[in-house]
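Supplied in structure tokens, the structure appears directly below.
One chain of protein is taken out of this complex; the other chains stay put.
On to subunit A.
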Amino acid sequence: MEATKLLDAKGFACPMPIVRTKKAMNELESGQVLEVHTTDKGSKNDITAWTKSGGHELVKQEDENGVYKFWIKKGE
């Protein structure tokens, strides 16, 4: 999956992963994809829910050695 930008939010606790994700998304054009890496367990459900409520699309999500990876496509 090709991402326009990578956001490393590993080591941050709630609410910072989403605060940073939101900020990074603001800098993208709609249709572009942001890749986010987190380690906070709560961020898994929260980023999924935030993506939906923000009108974006979660294209892919993977867990790898304790790192949660998200690919979020910016909505209109």
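To be clear about the criterion, contacts are C-beta pairs under 8 Å (C-beta built on N, C-alpha and C of every residue); 3 or more make two chains touch, one makes a residue touch a chain; residues count from 1.
We take it that contacts and distances are computed from a predicted model.
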For the chain that's not shown, choose its UniProt protein name out of "Formate dehydrogenase subunit alpha", "MBL fold metallo-hydrolase", "Fumarate reductase iron-sulfur subunit" or "2-oxoglutarate synthase KorA".
"MBL fold metallo-hydrolase"
Across A:Ile18, A:Val33 or A:Ile72, the one contacting the chain not displayed is A:Ile18
Which subunit A residues touch the hidden chain?
13-16, 18-19, 22, 41-42, 45-46, 49-50, 53
